[in-house]
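Presented below is the structure to which this report refers.
Note that this complex is displayed minus one protein chain, with the remaining chains in position.
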Amino acid sequence: MNVLCFGEILLRLSPPSALRLVQANAFDATYGGSEANVAVALAQWGLPTAFLTRVPDSPLGHAALGALARYGVDTRHARLGGERIGLYFLEQGVGLRPSRVLYDRAGSSAATLRPGDLPWNDALQGAGALHWSGITPALSHTAADALREGIACASDRGITISCDLNYRANLWTYGQQPSDVLPELVRHCHVLLGDRNAFDRCLGVSLPDADDPELLRAVAKAYPNLRYTAMTRRGGASATHNTYQGLLTDGARTAASALYNLPDMVDRIGGGDAFMAGLLYQLLRGSAIDEAVDFAAAAAALKHYVRGDANLSTLGEIDALRAGNTGGAVQR
Amino acid sequence: MNVLCFGEILLRLSPPSALRLVQANAFDATYGGSEANVAVALAQWGLPTAFLTRVPDSPLGHAALGALARYGVDTRHARLGGERIGLYFLEQGVGLRPSRVLYDRAGSSAATLRPGDLPWNDALQGAGALHWSGITPALSHTAADALREGIACASDRGITISCDLNYRANLWTYGQQPSDVLPELVRHCHVLLGDRNAFDRCLGVSLPDADDPELLRAVAKAYPNLRYTAMTRRGGASATHNTYQGLLTDGARTAASALYNLPDMVDRIGGGDAFMAGLLYQLLRGSAIDEAVDFAAAAAALKHYVRGDANLSTLGEIDALRAGNTGGAVQR
Amino acid sequence: MNVLCFGEILLRLSPPSALRLVQANAFDATYGGSEANVAVALAQWGLPTAFLTRVPDSPLGHAALGALARYGVDTRHARLGGERIGLYFLEQGVGLRPSRVLYDRAGSSAATLRPGDLPWNDALQGAGALHWSGITPALSHTAADALREGIACASDRGITISCDLNYRANLWTYGQQPSDVLPELVRHCHVLLGDRNAFDRCLGVSLPDADDPELLRAVAKAYPNLRYTAMTRRGGASATHNTYQGLLTDGARTAASALYNLPDMVDRIGGGDAFMAGLLYQLLRGSAIDEAVDFAAAAAALKHYVRGDANLSTLGEIDALRAGNTGGAVQR
Amino acid sequence: MNVLCFGEILLRLSPPSALRLVQANAFDATYGGSEANVAVALAQWGLPTAFLTRVPDSPLGHAALGALARYGVDTRHARLGGERIGLYFLEQGVGLRPSRVLYDRAGSSAATLRPGDLPWNDALQGAGALHWSGITPALSHTAADALREGIACASDRGITISCDLNYRANLWTYGQQPSDVLPELVRHCHVLLGDRNAFDRCLGVSLPDADDPELLRAVAKAYPNLRYTAMTRRGGASATHNTYQGLLTDGARTAASALYNLPDMVDRIGGGDAFMAGLLYQLLRGSAIDEAVDFAAAAAALKHYVRGDANLSTLGEIDALRAGNTGGAVQR
Amino acid sequence: MNVLCFGEILLRLSPPSALRLVQANAFDATYGGSEANVAVALAQWGLPTAFLTRVPDSPLGHAALGALARYGVDTRHARLGGERIGLYFLEQGVGLRPSRVLYDRAGSSAATLRPGDLPWNDALQGAGALHWSGITPALSHTAADALREGIACASDRGITISCDLNYRANLWTYGQQPSDVLPELVRHCHVLLGDRNAFDRCLGVSLPDADDPELLRAVAKAYPNLRYTAMTRRGGASATHNTYQGLLTDGARTAASALYNLPDMVDRIGGGDAFMAGLLYQLLRGSAIDEAVDFAAAAAALKHYVRGDANLSTLGEIDALRAGNTGGAVQR
Partner (left out) sequence: MNVLCFGEILLRLSPPSALRLVQANAFDATYGGSEANVAVALAQWGLPTAFLTRVPDSPLGHAALGALARYGVDTRHARLGGERIGLYFLEQGVGLRPSRVLYDRAGSSAATLRPGDLPWNDALQGAGALHWSGITPALSHTAADALREGIACASDRGITISCDLNYRANLWTYGQQPSDVLPELVRHCHVLLGDRNAFDRCLGVSLPDADDPELLRAVAKAYPNLRYTAMTRRGGASATHNTYQGLLTDGARTAASALYNLPDMVDRIGGGDAFMAGLLYQLLRGSAIDEAVDFAAAAAALKHYVRGDANLSTLGEIDALRAGNTGGAVQR
């Protein structure tokens, strides 16, 4: 099944060698973004995946598309235009020092998208699924409108729609609250990913004393189109040592993945996107929810050991981890 | 004599090792900007120099101020505020491939300055000169207004005012032409730097068939407050091999510097700023125009061999070059 | 018109910072190869271009395909298989020290190709041209056979076939001489690139006292299918300062490009491939030979200022160079 | 309150990427030193801080001063002179391999200081505190004398004097023992930092069976001018996993900080200096000892995650750690 | 006592900064190999050690020899010849992601060695021991024969022969099984190192329910020439956190080393070679088995904190670890 992911590709600038931003005299440069990360993972795993976005017609815009194409994502339908590429500066955390993200994406080619700018019909031609995240409608009124256009187009075609809520409080600066915007959009979705905070702030669903499966079911109930609703739970001993687990409900039953212990993490960014990709990969091929959530959590776990936003772990590596191979024997 | 420079500090991102922007997976990061480069050069040469600007209250804003303080510039009066640091991406040219600059400075903390944002009175306390460039009024209406406020404040105090026209066609996007804005501002100046193109587009002064000294005198005549008017002439055999010369008039007489041959250039950016700094350094201490223009051109010549925007050449190195030591004997 | 390029993608390992191989404790890694370089250039210029090859099913093989996909080359038809990726070590020359290439490609996935291994019919579906080079038949008997299979398939379809002779004496180690193999293959070609040495050693065409246009015409005459025959002339003042010129005949008339002076070269490898790509780009769109050879030479000239094997110069940059902009003024 | 720190700035040379000294073909270069590290931390936190030292009049000396000025330290009173900059080579330890420091500071511009070389009166003008460490009197007879001159000058002005004993057995090579020199100097101090070993070897105070609070009180009693006496306790599971705690007495009562667990440490050097700076920052503003020691320990804990000698952690980051945020959630 | 080590030197190419092979645009380059690693360790510890091998007569071959000579290994007898240097690509594992080795050594100068190619008599002149590993006979028929020649030559001279079985399933591709080849070769050995898997697959010795000491004794019994038989046990919590222990029997008694806990590992490759070197160092000087195995395990433990294949830990560092100094106090 073909998947279309829609969102913004960001240039990520991160000081090497655990240096702080204030010290940096160089930045490692990679391209990523929540939806792009999902696309790269799916393409790597062999699912035909395309990406829809707008990037500036500049070397940086071209490089952003190339960064996806390099891993097999089809970028034919992406548009060139707008004024600048969105950026973020990432200070990688270690131990007791947390990671820090400075967004610099206002006015970007994606944030200034308007309805009509993108070739939704062409891009959805032959697609079986559309994936978006809660970041796009946070960027601007017009970006939210552009997303609405796409969701409508996908709905008309009866395509599976998935969403990762990805709540980022700092991004909602154009006068709307997530709870003003997201419920209407989520109503069209069939697969949803969030966490306690996102369900509360974006959808207004919170059950303070409820356990997580109960909360998941409450979300599923509030949005009857949802076939699958998932959440992740991250625990943190330090910036470089976390735990990770996913839960997934089909409304009737809730499955929990193994709980992964993640020592010596290399790159925390994109863990949730790897989980989202894992879910989609399995659900789109009809796997059971136990299989889907377990695969997704293992994929997410391995992401923490890949530098850059995207998960470059292979199906074989994910299977090996699920089979319990965590001891790090050298693969020769 | 104390000098106050006013302008924007930019984060410059440049791929290492002559890589192109579309290939880059890392960027060397330095901080610069036309007026900042003047400030660093003057401070390095021992002239007490301060810088007035606004940078975001973020690690990048702090680093920008630190990059000037590191070389002795007083940044006490700079303000923290606004949304983002201005950026530019620099693809260093080599041989037949020209350098390329991608500005990404819209909406920066400096571009959104408004009158009243900066402590002009405090900053000009004790200053003998104010330096600005034609870049600031190109950024926005309000930045032009903030500059006007500063120039008025300096004029009231009878301080020497200098300007480098620095004409960048791509920056004038807010609806005004340079010729709408700059003549009024230049009218208050005592020292002016430009080139044929800038005099024409910013001040409307062009004498198609005239020689350069005649043109300089025409500019000087059109702006009677000008005590010194200078221009630079750059010839290019390739992106890494230029020639460089400066001319300076006091209205009565015009002096030309030596013509420098610049093979194997390391960093082309900031050559004009190094010339401007050289002029100011000599003119503020009362040197004759021959001495001033020759020193300025030698300083500019050496800048092409310093990586980054600013000229870190010492007085001794400039003197040695003027004395003819171009052969590169090792200094032990 | 769609183009299919066929050949080997090599992992190139080159010490950074002008270090010698014997000193190196790190290598810059890029992927290239004569035909791959042609493909990247064509795709960058907007011509739909695909690449056919075999790479190992390993991270290095995947990276090799990604390196082409990143710049827009369609790699769908490439096959995974074989034992290893071909390598070459490149010691970049400077001044009086020449560049040095150590090939390590014996037994590679491409060198061990056999007829039947590649999906020629699928890959040539819709293609208007097939490009190959004299390197493939130098690798092994079976690789030569695989090439024969492709040429036959293209001939059957009446597709334009182009060849760059690319004579490398050291590669012909499996018992055949180029003159045993190439004439038969070239007989099917419509566009041919070589130089004096290649025409002599590969095709047995040499006219010792003839001028170059006469030689070109002799080659064209010997291979009546050739519509266009081209050659390049390189002069060398040093490893980092060359001159470059191309000639192109349609059998009737011969056009010569401008003669480019190339100071401060960054990367010598791939100059001829950039020329070949430039020829194809223009000839396939029906340009006159003067236009084609001039564009090709300008493209080749700019390649010397791009690190890596492939030419990442844009159409705009090539036009600017042809218009005489060699002086390296900063593009802002 | 203004603080003057006095001591040596060293150029630190450390192999990148956990390489050993014997393997290194490059060194990361930073500037630091115990007292300089205190100065940078205080300046970063907004306390006006100046540094007094002597560095050679060379690019390395200028860079050393710039490294402090960059973070807001006033270096106006520092002197240029002497023969060389002091160096140390640092091999960063990991896991079971300890860090290793090779000092190369004999004969440095600071080590050869003599009384009269420094402008103590100017530098102490307006200062409320003078900070020094036990390293300076270890360097040479004359450096110890220069320190005595400064302490006398500060005592005459009634300024608060603080000292970090910083016992380094290998530095005391000029014929004096720390116990010959330090007691007399510490007698003038009001704030003192040490550990069990330093109190014993430098001041001759040891109470073998006593607990740490008792020991601290014994030191305080032996030096009646001391208003605050502090010590740190470090435990080590490995070179990259320590524990850290501080104790502080005002003579009457002793407060202990939280005990920090420090996994995945990035840079062990300067932990004690960060603690010292934290103490001074709080005590000089009149904080209670519980607040002071807890802030100091949290500052020291975060230092282990900053590359280089100096603590670039902000007040906000220290507060967040004290509030229990150790889990490393990404700060967006 | 002089030691001669025989085997292949490989060029190891490893992406920096925990990048994956598929992402890498640069490789760190070092030279190593099981037997070469033993040689470097022994030479570093002061034992006169020589290395016998064949490398290509190219800058890479010269660099391979230089990499050993740099640490004191005598490479006088090594031969230049053959076609290529053997390579391996190493993707360093972290946390849950295991290390991955891609061998590319087929057809190398060492793999194509034949009897008569090496000057065994000269090289063994004055040697007291010959060391080889199970990798050489896995490379090719002829390499196995060349090894046989050397073992025969050493046996004739009555020299101590040691072997590390080093079982690598992927290397045995020329049609022989290790159990076809190794028993005959091991029969001449006096010191043997393996693990459960190697004893089983190479020698056919396995006692499923036996404890390790019993297994060791069984091996010793099956090969009566063996004076010392050793094995290592590695446990893995993750790719960067292992445990390590060695056992050694003289046939009569079995000694076990301390069990080392290895957090925050830097480089896993060469741990077993460091153990082997430690054994040889002690056994050749007549140490007791308890001393030998404990030294060897401590040496192996420290290897995990040295980048590159070889152990650059000093005798002093090994002693300090054995004395319990694992806490990582800075050595000044």
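Going by the order they are written in, the chains are A, B, C, D and E; count residues from 1 in each one.
Basically, contacts are C-beta pairs under 8 Å (C-beta built on N, C-alpha and C of every residue); 3 or more make two chains touch, one makes a residue touch a chain.
Only a predicted model underlies this, so the values are computations on that prediction, with no experimental measurement involved.
Of the candidate positions B:F89, B:Y260, B:F275 or B:F295, contact with the unshown chain belongs to B:Y260. When the omitted chain is restored, the residue from C:V94, C:A152, C:L259 or C:L315 that touches it is C:V94. Check C:R12, C:R201, C:R217 or C:R268 against the missing chain and you find that the one touching it is C:R268. In the complete complex, the hidden chain is touched by one of C:S17, C:Q125 or C:Q177, namely C:S17.
By the touch rule set out above, subunit D reaches the unshown chain at residues 13, 16, 20-30, 58-60, 62-63, 66, 83-84, 87, 89, 91, 100, 102, 104, 106-107. Contact residues of subunit C toward the unshown chain are 17-20, 22-23, 93-101, 103, 168-170, 235-242, 264, 268-269. Where subunit B meets the missing chain, the touching residues are 16-17, 260, 262-266, 301-302, 304-308, 312-313, 317, 320-321, 325-332.
Please note the rule applied: only the chains that are shown with their structure count from here on.
Where touching is counted per the definition, the chains common to subunit C and subunit D are A, B, E. When the interfaces A-C and A-E are ranked by how many C-beta pairs touch across them, A-E comes first.
Subunit C and subunit E have centres, each the mean of its CA atoms, that are 44 Å apart. The distance from the centre of subunit B to the centre of subunit D, each centre being the mean of the chain's C-alpha atoms, comes to 40 Å. Shown for subunit C are the residues that touch two or more other chains, namely 16, 25, 66.
Arrangement of the chains shown, judged by which pairs touch: an irregular graph that fits none of the line, ring, star or complete shapes.
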